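To start, the structure itself, in structure tokens.
Not every chain is included here, but those present sit where they belong.
Naming follows writing order (A, B, C and D), and every chain is counted from residue 1.
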Amino acid sequence: MIRLSGVGKTYADGTVAVQAVDLEVAAGELLCLVGPSGCGKSTTLKMINRLIEPTTGRIEIDGRDVTGEDPVKLRRGIGYVIQQVGLFPHQKILTNVMTVPLLSGGSRAAARARALELLELVGLDPATYADRYPHQLSGGQRQRVGVARALAADPPVLLMDEPFGAVDPVVRVRLQDEFRRLQRDLGKTVVLVTHDIDEAVRMGDRVAVFAAGGRLAQHATPAELLARPADDFVADFVGSERGLRRLSVTPVDPALLDPVDGVRIGDLGAAIEVGATLEQALAAMLRSDRGMVAVRRGPVMLGVLTPDGVHRALRASLSPAEDTGSTAPD
Amino acid sequence: MRVLTDAWDYLLAASSWTGDGGMLELLLQQLLLTVTALVLALAVGLPVALGLGHLGRGGFLAVNISNIGRAVPTFALLAVLVTLDWPGYESFGPYGRAGVATLLALTLFALPPIITNGYVAVREVPSDVLEAADGMGMTGAQRFWRVELPLALPLVLSGVRLALVQVWATATIAALVAGPGLGRVITDGFYRSQYGQGIAGALVVAAVALLLELAAAAAERFAARERRDPLGTVSQGLRPAG
Amino acid sequence: AGDDLSEDAANDDDSTPAASAGGPVNISGQNFPEATLVASMYEQLLEDAGYDPTVRLVDSRSVYIETFPGDVDVVPEYVGGIVNELNARKLGDQAEPFTAGDGKELAEQGSDLLEEQGITLLDVSEATDTNAFFVTQEYAEENGVTKLSDLEGTSVVLAAAPDCEGRLDCEGGLVDEYGIDVTKVLPLGFASDQTYQSVLDGESQLGLTSTTDGTLESQGLVVLEDDKAIQPAQNLVPAVSSAFLEEHPDVAEKLNELMAALTTENLTELNGRIAVDREKPEDVAREFLEQEGLL
Amino acid sequence: MRVTVLAAAAPAAEPSCYSRLRNEWFCLDYVTDRREEILDAAGEHLTITVLAVALGVALAVPLALLARRLPRLESTALGLSTGLYTIPSIALFPLLVPFTGLTMTTVVIGLGLYALTVLVRAFLEGLRSVPEDVREAARGLGYGAGRLLVRVELPLALPVVVAGLRVATVSTVALTTVGSLVSYGGLGNLIRDGVTTNFRAELLVASVLCVVIAFALDALLVLGQRALTPWTRAAGGARR
């Protein structure tokens, strides 16, 4: 568990990068930090592993004040993906990824096996890339090596600064999914910085939205954030298309289905499971070009969803009658 | 160009090389002197320079102090050292008369390039790489050995190479205190108006300096090949492009 | 008055380029104390005669000889030094050095070389600065030596200039002429402090210095007599560019007067003042010139 | 002047602290008596050092650039500078004298050549230390080779170049001594004299002044570097 209480950072020239922020990340939770460029996301992240010392406030990990800890030991237990990637230019890709396990005294063979596995995971074929140097990789490839490097030591806590920023959407979605699965399976606590609100909504258990000047504007679940932005800034940041964005977080609601009677089976090109999101439903609808899609739970057909039904579901999800744990700091 | 033919003759004469006090013996003596002084300077200078570079402080002072050692002409330093009770002019093993004084003067002379390059090299490691190293929980020592030193190495080696060549060329001053080395051939020649011999001696010093330079460069290149692929030129390989 | 003269000379320069007194004169020479002293005497004399002298003293003869005559007009020289230098430059390393013990004779032997180079030697002084060998007073008393031949058959370590080994006026002569067993030559310099120190400390027994060294006595050292005369003449002599002399014949007169006034004894005394009391060479030179009525 | 002559003619019972009989290391009388000579020598020393380093830089830059343009020439350039460095001054200066005479120029040229061995390397290493992405950006923006060098590469190479310049400058301060070979040795004239005549006060004062000059020039270079590289320590800079 990570807890920030009144944490702030003012740079030497007087720039206030972060203003007294209170935040909590439960163990096993993935928190996304989003916000406009320059709002203090990276600064906040680096204060957690003490690459930057806060000017005010206190930071605890599992109840221990980090300022009291040996920074080296602290960081050993925290994976870190740096925004500028920062690969070691003098080491081959494989060696770069093996670095942290070796640091902690692991065996070479184990570190190597793990590194090869992780290179696969981030979509870099070890046969091609393991023996290259960083300058022989493309921008997105380098970034992925950076992610693999941070994952290699299997740290219980991970800090990631725009880990997928330079990667194309196909690979990104794959990485996001893989990473999310890994994180859930292993119960890792993660703080992930992104400027991509879609990524934040898709990946975060909670999302912290920062406003310019390092103010924490809202700290909430993705659904809550989209449904009830704490203020105009958040609403604006989440986007005028936030309704549409909800497509990807709102599940199909059986109550809003049209009855299946009178619909001939031949008219139903595609069918989706009831747990699917509205976005998937709409995509299926467009793919099959039928103006509707069947929704079932296992073998049981529950009804059909029409565009109108999607719209009603969206509207329902935006109505204020929803339970949340949102906090909107002062 | 009378002197050049004389120099050539001197170089070709077997008697100039062989025997007691022949150039071959003097050359080996000077080589020993050079290598010893360099090793001493490395033993003292590298830890200081790299350590301070790693800590990121005190560099100005260290460089400055080592520089001061070099600001006093080496021959003056040597002349003073031999008049002192210690180190004096006592013979010191294969280093000959005033061996300790000569080694001391040459070591002081070798320090500045080693310390200056070492310090600057470590300080020039790109900050994003250092941030990554710190961020993954490297201890100071690990960061030093695994990141800073490898990245600083080319510049550090260049300093060592420079020191090597300069010490070799300067070791001829041992002749001033009746020490060993090729300096004798040169001073003898010039003081006796036997310019051919003097120039021959200087040529041998220059030739060996070049050989040392080439050997050092080859060693450096070999080390570099061990460390990185043959495609990336050293400069590209050294710098992150991102 | 001197100022007026030199100005006149400068003004006259264009109209009467030949045979004029005054004008700039470049003096060069080596920069060990005695040479500095004599060069300073030249400078003051010539300045007094209405010239505008510039003095450039260098570490080694091999440097100024490159531009003498040429940029350099006048050099306080030693007969053997200049003649053998020219000889070595002409014949290379195989050159056989001149060894005549008399200054005039040696100057005569070298006249062809000098002429070829365009250098004229003026009058040779009686004062001479040749190699001399010394031991400690203690050693002299214990072993009863006063001259070099007393050392025949004795084993000694010799502290000397780096060029000593094998030379007839140095190690070679000691071995061949005097039969001294020189076991080792330490190249510590000509009349240098290291050489003195080595002898004083007993590292070596015999040391090389110059006949005009004024510091020996104060250090408890004594010179042994060169009773077999192995030294070539090193009398002081002004070396002047022949071309310059043709234009400025009055220089010869001035410098010859000085040569006549100098003796080995008074030179030794003056050297001693510089070396022991550390008086400035130019002060010592001026005082001497005034005393001799040359200024 | 009369006073000096009198003093010399009738030495006091107690010889001065710098006379050979006492020959003390620390002797204020020496400094007061020879003030002018010492100051002149120091001034000459400074002038020669500065000019020689400037000449060295002027020669090193094109050499380094050439070596970088044609990598095959790199070892030649380094070899050349090394070769020059190993020529003893007693052999080098007589070679120059017929062309430049017994002048300060001779010394400055000689020392400038000696400084090359440090400076050529410094420039090569410095240029090599410029980050590749910055160079690429500059080239992509249309920087020609010249401007790339002056506006981007040299400023970024400065820390490494100045490091070399510091070593070169300090070495030159010491090496200026060899100028006594042609009468322009600055403090070297005194040091040489001090060594050969065992004149301790003179030796010490001249050496100390060498150190002072070296220290001052070194400090000047460091200050210059700070002034020219404000980005390395702007407020709240990087972690170190």
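Note that a residue touches a chain if its C-beta (ideal position, glycine included) is under 8 Å from a C-beta of that chain, and two chains touch if they have at least 3 such contacts.
For clarity, every value in this text was computed on a predicted model and none was experimentally measured.
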Full complex expressed as chain labels with copy numbers, beyond the one copy shown: A x2, B x1, C x1, D x1
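We take it that only the chains that are shown with their structure count from here on.
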Per Cα centroids, the chain farthest from chain C: A
Chain A-chain B separation of Cα centroids, rounded to whole Å: 55
Distance from chain D to chain A - Cα centre to Cα centre, in angstrom: 59
Chain B and chain C, separation of their C-alpha mean positions in angstrom: 39
Shared-contact residues (touching 2 or more other chains) in chain D: 90, 132, 195, 198, 239
Where chain A touches two or more other chains at once, by residue number: 51, 135
Of all residues in chain A, those that touch chain B in their complex: 46, 49, 51, 71-80, 82, 84-92, 99-100, 103, 131-136, 139, 142, 146, 149-150, 153, 159
Chain B - residues contacting chain C, complex: 2-3, 5-6, 9-10, 79, 82-83, 89, 97, 175-178, 184, 187-188, 190-197
In the complex with chain B, residue positions of chain C that touch it: 60-62, 84-85, 88-95, 161-163, 165, 167, 186-189, 193-194, 197-198, 203
